[in-house]
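With one protein chain removed, the remaining protein chains of the complex are shown where they sit.
Right, chain A next:
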């Protein structure tokens, strides 16, 4: 993706959150027409015929599963995941793109899903914390977070881990200092940072 290349090639690297802020500013692409499957949980897609509704049809692949949805174009990817698809592993910490708790992978890149409008990403592949393990087998970074005390309350943890997976894939986990820099978009208020860095270093080394 161009954003990633831009950032990777920059002599003044931007913090990870900058990626998604840019993403929000992109215009929505055209969307193809798909059959609509109603949402599965608490917040249904608005009923057809609802006055004042503006809906957009979007197809997403979420944790490997194809979903076809009719969405309120204002809905963030985060609210779609949590309120419509009941994938509550992804957390809302600030809804302002400033804390990283809502980080997911969008086409392999880490984005803060609170500043990502779902309707703008027709056809995208989303991976959330629920989609990281292979069956019962945890992703190596998930195991490393347990092993190195990379968490306390656990609320920022899904975002930390999704951000960490991407950070390692980006090649930004070569040293503790590099990990600290490239993981600073994910706030941990409990202060489990030393454990997060140790977990990342191990997973990056093992990978």
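As a convention for this text, contacts are C-beta pairs under 8 Å (C-beta built on N, C-alpha and C of every residue); 3 or more make two chains touch, one makes a residue touch a chain; residues count from 1.
Here is the rule we go by: contacts and distances are computed from a predicted model.
Undergrad: Just go with whichever of "ATP synthase subunit a", "STAS domain-containing protein", "Xanthine dehydrogenase YagR molybdenum-binding subunit" or "Nucleoside ABC transporter membrane protein" UniProt uses as the name of the absent chain.
TA: Its UniProt record gives the name "Xanthine dehydrogenase YagR molybdenum-binding subunit".
Undergrad: What chain A residues would touch the chain not displayed?
TA: 41-44, 46, 50-53, 72, 74-75, 79, 82-83, 86-96, 98-99, 101, 128-130, 132-133, 138, 142-143, 145-147, 149, 151-158, 161, 179-181, 183-197
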